[in-house]
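Certain chains of the assembly are absent from this excerpt, and the rest are unmoved.
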Amino acid sequence: MTDITAPATKSGVRISGAFHRLLAFSGLIALVVVFSIASPNFMQTQNVLAILQATSVNGVLAIAATLVIITGGIDLSVGTLMTFCAVITGVVLTNLGMPLPIGILASILAGTFCGLISGSIIAKLKVPPFIATLGMMLILKGLSLVVSGTKPIYFNDTPGFNQIALGSAVGSIFPSVPVPNGVLILFLVAAIAAFVLSKTALGRYTFALGSNEEAVRLSGVNVDRWKIAVYATAGGICGVAGLLIASRLNSAQPALGQGYELDAIAAVVIGGTSLSGGRGTVVGTLIGALIISVLANGLRILSVAQEWQTVVTGSIIILAVYADILRRRTL
Amino acid sequence: QEKYDIALISKGFQHQFWQAVKAGADKAAVDLGVTVTFEGPESETQVDRQMDMLAAALSRKPDAIGFAALDSQAATPLLQQAKDAGIPIIAFDSGVDSDIPLTTATTDNVAAAALAADVMAELIGGEGKVAVVAHDQTSRTGIDRVDGFVNRLKEAYPKIEVVSVQYGGGDQLQSTEITKSILLANPDLKGIFGANEGSAIGVANGKQELGSKIVVIGFDSGAAQKGMITSGIMNGAITQNPVGIGYQTVQAAVSALKGETLPPIIDTGFFYYDAKNMADPEIAAVLYD
Amino acid sequence: MPISPATALSSSLDASVTPLVEMLDIDKAFPGVRALSGARFELRAGEVHALMGENGAGKSTLMKILSGVYTRDAGEVRLNGQPVEITSPRQAQDMGIGIIHQELALMRDLTAAQNIFIGREPRRAFLLDEGALNRNTHAIFDSMNLKLEPTVKVETLTIAKQQMVEIAKALSYQSRVLIMDEPTAALNDAEIAELFTIINRLKAEGVGIVYISHKMDEIKRISDRVTIMRDGEYVGTVPAADTPIETIISMMVGRTLTNDALVIPNTSAAPVALEVRNLNRGREIRDVSFSVRKGEILGLAGLMGAGRTEVARAIFGADPRESGEIWVNGNRVGISSPQDAVRAGIGYLSEDRKQFGLATGLDVRNNIALASLERFIGPGGVINDGAMHETAEKFIRQLSIKTPSDTQEARLLSGGNQQKVVIAKWLLRDCDILIFDEPTRGIDVGAKAEIYKLLNALAEQGRAIIVISSELPEILRLSHRIGVMCEGRLTGMLPGGSSQEEIMRLATLRPSAVAETNSERKSA
């Protein structure tokens, strides 16, 4: 059997792969260039740090959403789950007076546990992800209010809590680049998620499930278990986001969180992950989240009227994705 | 004898301001021996959701209804229905543009925001650039507070320029990001007015994250805002009397049910408070956590 | 019926050996369909046991029960004489039962290697060992004489290669029982020969192999015994060597088929219906020109990857072309979408019905009407479902489509019947020029004969027909002329009735090698 195409394909893939990665930033870079020209304030260190800081929470949520979306599912509960985790941390640290590490653990465990439940509802009861996580979104929204007594919980008694997001470990070593820890955590989560996706069995099954779940089942894989594991992992990542937002606001705000899921999913899709599953990258999601926050920041810096900000954001989201599609088509 | 059943439909639910109104109403319920329920839509834009709540409340056949209209006109048919059914209506917060409510327990938001403008002008020395971070572009309170603040500055302080008015939906995080953008775009800014609790906290957060020195005037109270005023991140804030609004609404409803006559307006008042006067009994009484 | 089930069974059974697998009185019903009733099957170690039956006879269903995909409603399954319950594919694997499914079950976004070892990835500590994965895959590919990169994404492969990946996957399990459900439907002769070598090797190792195919010649070539099913029931088991094909076929269809010879009418005088001039696209289509006359069947032969499908899709407007002209009935037509092609009177039956042919969620009726919906639109834009129903029923009868009704969802039909539905769609559309890409893939002998008859009839009505097929006998049987492709070029045009050897010579005439040496000479 002769096969003339294989070698050609291989080098083709290599070239286009590198080219791809380079160009994927193009939408982001275009935005940055435009805003830099339009306002001298845009590219200042402080503003760049502000943009990164503004990306941190949505970025982490978007990474959680990326995992789920690659399996072909969706997670509408990321926003309220984040809030619920923040509230749990508040209860553990402020109401129960436990030490900081236990609070951190509690947030991540709470997230993982809720993800486990969503995942089980989806895998075992065969409830579609949209409904299961929509229900979860509402349940967690209500529970956050119930658990917190509809009041914010403050972390004034836990010194150092706000250092989780606001402190700067980098800045204490290199004072000229005071990258806030929140941003560091975002990149750390991204690196771990990218590693898990490409190097572990969990990652392999994440892609496999999104690619053809029935085929995975026919291959004798315990599909349910892996699917639950993906949702649980995503939940744990939402727990990290809960820590970040609680640390930034130095409080757990029980009413916040709904609506954040759309921003997260938007970042994922702008980043080139397909909602039908099987393909996606963490780097893409990071770029997507950055596009969203650069856009918001830039338009505000330019003092564009708020109603027009919305119009422009909507248009640019469509354009960014269209540009990405054009790029892929010509390659 | 059965307890009176009073349904309060407010403009919101999760925000601490509305929770304080609820607390006042609950307190009155205990004091006066009545049952009170309290409900409100998620955001102050959801006029139709509020109508559904009012309709469900009417179906419940309560003895009286307390109502804070998101849009007076939209509510008129249902209010008429309540009136026809002999259910007395007490308006609270920003009032209802109609003669159906027997009385209104309210804050004058325009005047309250004008007071914020006066304080701001004083603290920045009567000139310079200021900005507003508000919660909502279309709700009554959002419009009144922004207009009250901006118009007062325009009339009385021509040397002060409002460079930016932005809206963060009352979401602390979003308001923080907005504040940071405004500060970075306008390095010479002198002060920001945060027009409700979430906005005010966001403004203070943003100031803190950038290590800025601007003047921050907030609105409403809550533990966070009080703490920020104590620590000096926020210079001061305007407070309404939400607990009083809730309490007086229920009280007025009970009076109405007993056939007593009510004044057309119950002005629950507003105050400026800062680190110095926070502990005054008169002020402490209207602040909430 | 020439052989009664009872005698067939007794004559072929050697009672002294415990069979590897026994399936007894298996029943299985789906909503609205009794797929199996009292089905029986027996497999011994070291034999190739063919399972035969018309489309929808229940072959795939029976084997899905054996491999843990479906659970049976009644009956018994024994493994080495012991009754077993097989409730999941995993359990079947653990018992040493492997299967190659008829409908490809691959994860399109993963690589070939990742597909093959899904669920059994080699690991180093917690991490996947991609190197070992690819090495192992390479070893399997080598043992199959298959030249394929383990790291290539499956979705970029043609169906034939995807099928080879499926086979590699099944082999990697090293099962004692290996079920192959129409493994050769998408393969060409060379690949089939390779597969048979593998099967013989496994057989020698004592593996029991279930072989399902509609290609009669393969049955004779590879199998030891044949079990025949009809309408979900057991008909009989016969030894392959001394049972004439005709007998097997009549057991399958319950009657005797007459093998009509191809009538070749003289078409040389008929006007040209379709002419393709200098069609080009990248390295897949290189300067292809040919024409088809009215009433003529043009066969397109070639090895896998020769570019026949690409030519068809380019003519049909499904893919863009770089250059080239298409003339229909003497007029040049601009075709840039399938819609243009259909408007010009061209119909195309794709080789991959699941992806390109069938709207699997729609019912049979609407799939048949899909290309001709405007015919059924009555006054006010309302669809005339009555007329659509009658039309669908007509085709269901004409093509013997096995379906409970025309409102059955197409995805619930057996593979062959799905193919017939797609054919019906184009017959209804009544195109003057029809391109059939692998029209009989997965179709049983009875239906195949009917489709041949149909193609002949269509040609006699004056339609121009292009048939792409990887089965040379089929090409030879149907075609008035035969175009042969190799590496994107049309390497020759042969008259009908040419020899297989001549076709193979043209199909392996590597024009690129020639062209490259030519250009090298020129530049030198």
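Order of writing sets the chain letters: A, B and C. Residues in each chain are counted from 1.
FYI, a contact is a pair of C-beta atoms (placed from the backbone, for glycine too) under 8 Å apart; a residue touches a chain by one contact, two chains touch by 3 or more.
Everything quoted here is computed from the prediction, not taken from an experiment.
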item: Chain-type multiplicity across the complete file; value: A x2, B x1, C x1
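Throughout what follows, only the chains that are shown with their structure count from here on.
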item: Chain at the geometric heart of the assembly (C-alpha centres); value: A
item: Centroid spacing, where centroids are CA-atom means, of chain B and chain C in whole angstrom; value: 71
item: Centre-to-centre distance between chain B and chain A (centres being mean Cα positions), rounded to whole Å; value: 34
item: Separation of chain A from chain C, taking each centre as the mean of its C-alpha atoms, in whole Å; value: 44
item: List of chain B residues in touch with chain A within their complex; value: 14-16, 19, 42, 137, 163-167, 171-173, 176-178, 180-182, 184-185, 187, 201, 205, 209-210, 222-224, 227, 289
item: In the complex with chain C, residue positions of chain A that touch it; value: 1-6, 8-10, 199-201, 203-204, 207-208, 210-212, 214-222, 278-279
item: Residues on chain C engaged by chain A in the complex (per definition of touch); value: 69, 88-90, 92-93, 101, 105-110, 114, 118-119, 121, 123, 126-128, 145-149, 151-152, 156, 169, 190-191, 194, 283, 303-305, 487, 512
